[in-house]
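I'd like to ask some things about the structure below.
The complex is shown incomplete by one protein chain, all other protein chains being positioned as in the whole.
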Amino acid sequence: MIQRFLFSGTGGQGVITAALVFAEAAVFGEGLNAVQTQVYGPEARGGSARSDVIIADREIWFPKVLQPNVLICLSQLAYDRFSPLVRPGGVTITDPFYVTRWQHATSRALEIPLHETIVALNGGDGLSIQGINMCLLGALSRLIPVVSPESLHNAVERRFPARHRERNLQALEAGTTLVRERVTTF
Amino acid sequence: MIQRFLFSGTGGQGVITAALVFAEAAVFGEGLNAVQTQVYGPEARGGSARSDVIIADREIWFPKVLQPNVLICLSQLAYDRFSPLVRPGGVTITDPFYVTRWQHATSRALEIPLHETIVALNGGDGLSIQGINMCLLGALSRLIPVVSPESLHNAVERRFPARHRERNLQALEAGTTLVRERVTTF
Amino acid sequence: MAVTDYLRRRFMPHIWCPGCGHGIVLNSLLRAIEKLELEKNDIVMISGIGCSARIQGYVDFHTMHTLHGRALAFATGIKMAWPLLKVIVPMGDGDALAIGGNHFIHAARRNIDVTAIIMNNSIYGMTGGQHSPLTPCGDQATTAPYGTVDSPFDVVRLASAAGASFIARTTTYHAREMTRLLAAAIEHRGFSVVEVLSQCPTYYGRKNDAGDAVAMMEGFRDGTVRIDRKTAETSDGDPGRLDGEAAGTPIGLFRREERPEYCEAYRRRVVEPAMAAGRGESETP
Amino acid sequence: MAVTDYLRRRFMPHIWCPGCGHGIVLNSLLRAIEKLELEKNDIVMISGIGCSARIQGYVDFHTMHTLHGRALAFATGIKMAWPLLKVIVPMGDGDALAIGGNHFIHAARRNIDVTAIIMNNSIYGMTGGQHSPLTPCGDQATTAPYGTVDSPFDVVRLASAAGASFIARTTTYHAREMTRLLAAAIEHRGFSVVEVLSQCPTYYGRKNDAGDAVAMMEGFRDGTVRIDRKTAETSDGDPGRLDGEAAGTPIGLFRREERPEYCEAYRRRVVEPAMAAGRGESETP
Amino acid sequence: MTPTGTVTPTGTGTLHFLQGNEVCAEAAVYAGMRFYAGYPITPSTEIAERLAWRLPQVGGTCIQMEDEIGSLCSVIGASLTGLKGMTATSGPGYSLMQEAVGYAIMAEVPLVIVDVQRGGPSTGLPTHASQGDVMQVRWGTHGDHAIVCLSASTHQDLFEIMIRAFNVSETFRTPVVVLIDEIVGHMREPVRIPDAGEFELTERLLTSVPRDVDYHPYFPREDGRLPMSHFGGEHRYNVTGLYHDMWGFPSDDPRVTNDLIHHLMNKLENRKRDLTFTKEWYTDDAEIMLISYGASARSARHIMEDRRAVGMRMGLIELQTLWPFPGELVRERCRQANYVVVVEMNMGQIVHEVKTAVDRPERVFLANRVDGEMITPVDIKHLVRVIQGKGI
Amino acid sequence: MTPTGTVTPTGTGTLHFLQGNEVCAEAAVYAGMRFYAGYPITPSTEIAERLAWRLPQVGGTCIQMEDEIGSLCSVIGASLTGLKGMTATSGPGYSLMQEAVGYAIMAEVPLVIVDVQRGGPSTGLPTHASQGDVMQVRWGTHGDHAIVCLSASTHQDLFEIMIRAFNVSETFRTPVVVLIDEIVGHMREPVRIPDAGEFELTERLLTSVPRDVDYHPYFPREDGRLPMSHFGGEHRYNVTGLYHDMWGFPSDDPRVTNDLIHHLMNKLENRKRDLTFTKEWYTDDAEIMLISYGASARSARHIMEDRRAVGMRMGLIELQTLWPFPGELVRERCRQANYVVVVEMNMGQIVHEVKTAVDRPERVFLANRVDGEMITPVDIKHLVRVIQGKGI
Amino acid sequence: MERRIEVNRNWCKGCRICVAFCPKNVLELDRKGTVVAARPGDCIWCGDCEIRCPDLAITIVREAAS
Partner (left out) sequence: MERRIEVNRNWCKGCRICVAFCPKNVLELDRKGTVVAARPGDCIWCGDCEIRCPDLAITIVREAAS
C-alpha cells in the first residue's frame, strides 16, 4: 500500500498542520510509514501553502509527491496548478467556497463545504476559519480509508497544547459529521 | 655578475631601509638588476631585522639570499645566526660595538665602527644612532665595488623627504670617509 | 505622481502577511518621496535580507537586494562612487543590529549620507520568529521558548553614540508622522536613522499573545510618548533617555545636527588636495 | 606573589617596541590581579590579533589567542560554558571596534561577565600604522596620507549605549589609576570596559610627530581631565559627554551599575525552569 | 508506542515523527552535546529552535549569537572548556564561518557543524534543494587543511551519523561537518530515538598528566590522538591560530611548522578507514553502479529498487563520508561496473572525486539537477537510458 | 631614467623599484580602477597604503572599511555604479569575503580581488610564504560557481596580469581573483610602468537600450556577454543574490534557475581559451616538465636554467591562469614529458588538477614546501634526483 | 472637488487595519474578507485608512469636479 497526498491552499488555513497531523496519525495510530514534506519560502508569507504526505506500509524513498493519489485544494490557485497532476483513479477534494472546478477528466472530484461548516461552528462573522484544517482531516478520515478517526483524534491530542486541543477536536468531529451527512463516500 | 647581500641587525637601526636604498642605487644608478626582500613579522617589533638584496647584470629568479657574498651584521644575534652561511670567499661586515666575532674560517671579516662614527656625527649622548644605516651604505660603497657613492647619493636624495635628506646624506658621507680612513679595502 | 506610481505594480500584491507593518512603512515611504518630489531615477534603495528587506522589490527606483546585514556596506560603496544619488536602506531589526550591527555603527560614525530605516518588529520575521537584538527581555520567540534573557538595544541611543546625525523613532500607527520623518531623514545630509516600530502579527504577535495587527498598532498608539525635539536635545544630550521613559517608548525626532558628511569630506579633504598636488615624481606615500 | 610571577618569564623580553604603552597595560593588569589575589588558574585571557592581543602570550593564565576581532565571541562561549572563570579580553582599538565592533556591542548588550580592556593607541600597530576607528579625525596614518576623514567613536559612549554595566577610561600615564580601575572591572559582575589610551611611538607617534613614548605619555597627562563618577552619572546619564570635555579627554570611572548578568540570567530564567519542568513527553517546543 | 507497520524503525527507545533538523538536534543531545550557538538561517533554523527548548532541559546552553562568525567562535571557546559543542547553518552562514573553521582545525578543537544546504551561490534559493556545498566544505577555509564531512539520507541514519560526527570529532580533535540538505532537513519521517547506552559515545580523551606537571596540549601520542585538558582547568596552556609548538605557543621555526601541517593533514588522511561510512546495495553484481549521498540517495535507492524489480543489475553506494573521500573503496566497488552514475544535486562535485578514484573515469556519468527541485528517480532513469544508448 | 643593465625591463614608460603589492596598486590605477575598499592585513597592506595615496590623485576613492566583508560589499556597490573596483586581502580576510564573493558571482559584478597569500590555515604564518589558497579561490563560496583566478611571478608580469584581470572581469561581468603570495607581494624588483595606451583596456560594455525602454540587466547576448547600465543611472532595474530572471527579479521557476546556473558556469568554463594565460619554456623538448606559478615559478625557472646549462632537458609551464584550470593545454604540453613536477608551496593543490588533466597521472610529482620558507631551486633539484632514482 | 474611496480588491488582504482605525466606521470586510466602503456617506475624507493600509489597497480619490 502506498498513498500520496498533496495538501494545498493559502497561508493561514493551516493546510501544513493538517498534513502533519495526518501523517502523525498514520505513523502513531496506524503503525504505517509516512513521509511529510512541505514548501517553504517567502511565498509562504500570505501566499500559497503546500504539503506532501506519502503513507505506505513499506519503505519510502523518494519523499515528494509528483502525482498525488489524493489532492486537496483550498484555493483556486492551488487547484489550477495541481489538479492536472492527479493520478488516474485519484481523488481531488475541494471546497466550493474557495475553488471553482474546471478539471474533469482523470480524477474523481469531491466538493466539501469546509468553509461553511467551520464558519458555522465558530459562530462568527464569516471571517474566522480557525480549525478548517482539522475539519478537513475529519472529512478525510471518512473519505480515504487510510487513517481512522480515532488515530486522528489521538494525533490532534498529541500535537496541540491543552488550550487549543478542545477547539481542534471539535473541528475534527465536525469534519467527520459533515462527510457522513453531506458527501457521498466512495 | 651576481652579488648577494644579507643585511641584518635589530629593529630601529634601519637596516631594511639601507638594503632598499642600496638596491635602488644599483637599479637607478648602475643600471643593474636588483631584487630586495626582507623578513617581516611580529619579530620586527623591537626584534631582529633582516633584508636580502641580490644585484646582478642579468635576470634574477630565486630572490632569497641563502648564502650571501656579503653579510652585514649589526647585532650579535644576527651574527651568530648568519655568519656560518657566508659563501666561501665572501665578506662579513660587523660593527664591534654590536658584535663580537667568533667565526673565522670561510669568509673575510671586516669590522667597521659605524656606531662610534654616527654617535660622534650626531654629537649626542651616545643614544641617538639615527643615520647608522646610511653610514653603513657609505662604507659599503667603498668596500664592495658594485654601487658607487654617487649612485647612493642619488638614491638617498630620491628616497627621503626633504626634511630628512640632509641628515642622511651626511651620514652616507661619514661612512665613505670612515672606510677611506679606517678600514683597509680589498 | 500618485503614490502607487512609485510602485512596481506588477509584483503587487506583495508577499507580506496580512496586517504586516512593513507594508505601512512602504506606504509612508512612498508618500514621503512623493512629498519631496524626487525623481525615481535619483533614488537607490539597497536592502539586506529579511521580510523588511523585501520592500526593495516593490519600489520603482534603482534597487538592490544584497546580503543579510550588509546593505549599509554596499550602500557605502554606491554612495561614495556616486554621491549625487539619494540612498535609502530599509533594514530589519536583525538585519540592522544583529549580523549588521557593525556596519550600522560604522556608517553612523562616518556620517555618510544614507538613510537607514529600521523596521523594528522585535523578531526575525523571514526565518520564522526567532528573537532579535531588539526583542524586549522576557518575550517569547521560537529560539527563546522560555522567554528571552537578552536585553535589547535602544536604537536611538546606539545610533547617537555611534555618531548618526539624524535620529528619529516612530511607529506604523503614526503613519503621518512617519511620512514627515522619513522625508526629513531623506533630505538630511548625513547618516539618518529612522526606527519604525512595525508589527509582525504572524510571529511576534502570535508568540506573544499580542493580538492581531490592529491590536499591535493600538499598542504602539498607547505605549509611546511623543518627545519634543528641543527638550530631547537640550535636557541631556542623550537622546534615548527621557524623563518620560516610564510612560512609554519615546517617539519623535531625537537629533538633527550638521556634521561633515563623509563623501563630501573625502572629496574636500582628500581628493581635491591630492589632485591639486598632482603626483610627486619619485616620492612615495 | 610578585608581579612578575604572573608572567611567563621565558618569553620575556616581550616583542613590543621600546616604549610601547601596551607593556604598561600588562604591568598594571598584573598588579590589579595581584591586588585581587586571584589564582592563576581562575583566570582566562582571550585575545584577538594585534600588538595588544599579544599580551596574552606573556601572562601565566589560561590563554587563548584567537581571530582578529572575535575574542569576545570566543570569550562568550567560554564564559557561558564555565561561568566561574574570570574572563579578561585585551583588545586593540582596531580589534575591538573595527572588525570586532559587533561582538563588542553585543557583549555589552548581553552584559556578560567579561572584562574588555581596550588598548587604544589610535592606530593599527601590528599591521604597520593604518588608521583605526579611534584615530582622531585629521590624523596621519599609512592609509590616510592626507589625514583621516573618519570621525572616531567615543568608546565610553558606545559601550554605554550598547549596555555595558561598568565603563572606565584611563591612560598609560595614569598607571596607578589603571590598576585600580582594572581591579574594579575584574571584580564587577557584568560586562566591564576599560579603555586605556596607550602610546604606539613606532607608528602613531612617528606618523603624527607626537614624539617618543615619553612625549606621548605627557600628552596623556596634559590632555585628560579626571571626572568624578557621581557627576558623570547624575548630570546627564550619558557618560561620555562631559561639560569639561573641551578641557580634554575625560578619564575615570563612568559607570558601575548592577544589571542582571547574562550567564546568571540564563541559568536562572532558562536552565533552572527547563530542568525543573523536565521534558514533556510528546510536546514539541 | 511501537509501530505495527512493517517498516517504521524498530528497536528500543521511542518513536518520533520529526524533521531531519529536529533529528540533528535530538541526536546531538543524545551524543552529549551541551553547548549550541547559532544564528538562524533557512533551512537549518529548526535545529536551533529545538535546541533552545531541549538543551536547557538537560542543563545545556543554547545561545543565539549576533551572527554566524560569533556562533562558531563561541562554540570553539565552549568546546575547549570541555563541553561538546555544535552550531548549524546553511551555505551563506557557512561561508561566513570559514575563518573560524580554519581556527578550529589549527587549534584542534572538537566540534560539529551542521550545514543544511540550500540553493547557491549567494542567497540563491533559500528554501530549495541543493547539494552545492560539498567542495566548499573541503576547501572553504584558506590554507592547507583536512576536514571530515559526513552525510545521511534517512532520519534513522542521520541520528547515527550525528553521533558518529561527535565521536569522530572527539577522537581526532577536529571539527566535523554534517552536510545535509533542505529535503532531509525539512522532511518529516519516523525516527527511533534509542535509549541511552545503545550507541557508544566517545568522550573526550583527557590527559593523565597531573596538575602542576608540564602538559603539552599539542603533543600527539603515537596513535595521533592528543589528550586534552579542560581549558580553564588544571593545566594552563596557550591556544592559538598561529603555527605553534607542542605547548601551544607561536612558532615559525620551519621544523615546527612543517611538522604541524603534516600532523594536521595526516591525522585524518591516514585514518581514512576509521572515518569511512557507507551503505551499499548490490555492489557485488551491479553493472550500473549509482553513487549518491543525502537526499539524492533516496531517489537513487528508489530507482534502483524499481529497476532491479525489472531485472536490471543496478547497485548503489551511498556515501555517508564525503571527506576524506573514500577513493579506495569507490575504486574497489566500481571495478566490475560497466557504468558509474553519480547522483547529486549540483553541477558536479563528488563526481570529480569519483572520476579521480576509479580506473576508467570515462565510464563515470553525472545525474544531476540544479533547478532547486529534488532530483527524481525518473531523472536518473532517463540518464541511464541515455548512457545505454536507448535515448530518452 | 633608462637602465643600462642587460635585464631590467625596457620599453616606454618609467622605471620603478617597487614591491609586488605596489605594482598591483599601480597596475590597477593604470587599468582604470577608481574605487578601492579594503581592510589592512599582512602581507597585502601595502596595496591599500599605496592606493590611499595614489587613487585620490586621479580622482578615485580609497576607503578603509570596518572589515573585509564590508570592503568587498562596498566594492560591489561601487562597481555596479560604473567604477572599476578592487579590494585586496590575504587568506583570513578572503575567508571572510566568501559570502560576498558568491554575491558578486550571482549578480555578475565585475571587480578584482587580490589575495596575497600567507601561511595557513587560520592565522597561520602571517609573514611567511605559502600558496595554500588556490583551492579556496576555486571553491570557497557556497554553491556551484565558476571563477577566474590569475597569478604572476615577476613584477613586470604582475603589472600585465593585473590589467588582464580587470579586462577579464569587465568582459565577463565576473569577479577575478589575482592570487599572489607573500614573496611576490613584498619583494622589490625593477618594473616598468608603461605609458598610457600601451595596454589595451577593456571598458565596460554598456547597453545601447535607450532610456525608458525596457532594459534587461541579466539577458546574455549571443556571445555570453551582458551589457550593463550604470546602477543609479538611466535604467532602473533590480540586483539580487537570489536566483533571478533577466530583469534581475527573484525567481524560483525551475527553468529560470536552471538556465541561470548554467549561464554562470558556462560563460567562463566555455571560454577557457580567452582566459588562459601561460608562459612556457622548452615545452617542445622537455623530458622533465615543471609546472608552477607565482613565487614558486621563480625557483622553478632558476633550477630549469641551471639544469639546462648542464644539458638536462627540463621545461617549465608557468601558469598565469589557475582557474578555470587550463587542463587541455597542460595535457597537450606534457604529452612527451617523462615526468611532470608541479612546484607549489602547499600540501598539493594544483598538482591534483594536473593529475586529472594529463594522460599518465602516475608520472606527476609534487615538489613542495610548507614550512613558511620559500621553496628553493635546490629543493626541486632534490626531488628530480629522487624521481630519477638517483637519491638525494 | 469630488471624492471617493477606492479599494483595490486584488491587493487588500483583509487585515482590518483600515476598518479599526477609521474614525467614522465607514469600512467593513465582506464575506471574502476584503474591504468595502459600507457607509461611504459617513466618510470625512481624513485619509487615515489610506495612509495605514499595508497593502496600498485604499485610495481616497480627490478629483476636481468635472
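Here the chain labels run A, B, C, D, E, F and G in written order, and each chain numbers its own residues starting at 1.
Keep this in mind: a contact is a pair of C-beta atoms (placed from the backbone, for glycine too) under 8 Å apart; a residue touches a chain by one contact, two chains touch by 3 or more.
Source: prediction; values computed, not measured.
Novice: When the whole complex is taken into account, which chains on show are touched by the absent chain?
Specialist: B, D
Novice: Thinking of the whole complex, not just what is shown, which of D:L7, D:C137, D:V225 or D:M275 touches the missing chain?
Specialist: Of the listed residues, the one touching the omitted chain is D:L7.
Novice: Which residue, D:R31, D:K79 or D:R255, contacts the hidden chain when the whole complex is considered?
Specialist: D:R31
Novice: Can you work out which residue in D:T179, D:S192, D:N208 or D:T224 touches the chain that's missing from view?
Specialist: Hidden-chain contact among the options goes to D:T179.
Novice: Could I get the residues of chain B that touch the absent chain, sorted low to high?
Specialist: 46, 126-127
Novice: By the contact criterion defined above, which parts of chain D meet the unshown chain? Give residue numbers in ascending order.
Specialist: So the residues of chain D touching the unseen chain are 2-4, 7, 12-14, 16-24, 26-28, 30-31, 172-173, 175-176, 179, 201, 212-214, 217-218.
Here is the rule we use: only the chains that are shown with their structure count from here on.
Novice: For chain E and chain G, what is the smallest step count along a path of chains that touch one another?
Specialist: Shortest path length, in steps: 2.
Novice: For chain A and chain G, let me know how many angstrom lie between their CA-based centres, rounded off.
Specialist: Computed value for the inter-centroid distance: 35 Å.
Novice: CA centre of chain B versus CA centre of chain E: separation in Å?
Specialist: Inter-chain centre distance comes to 55 Å.
Novice: Give the residues of chain A that touch two or more other chains, as numbers and ranges in rising order.
Specialist: Correct list: 41-42, 46.
Novice: Check each residue of chain G and list the ones that touch at least two other chains.
Specialist: 13-14
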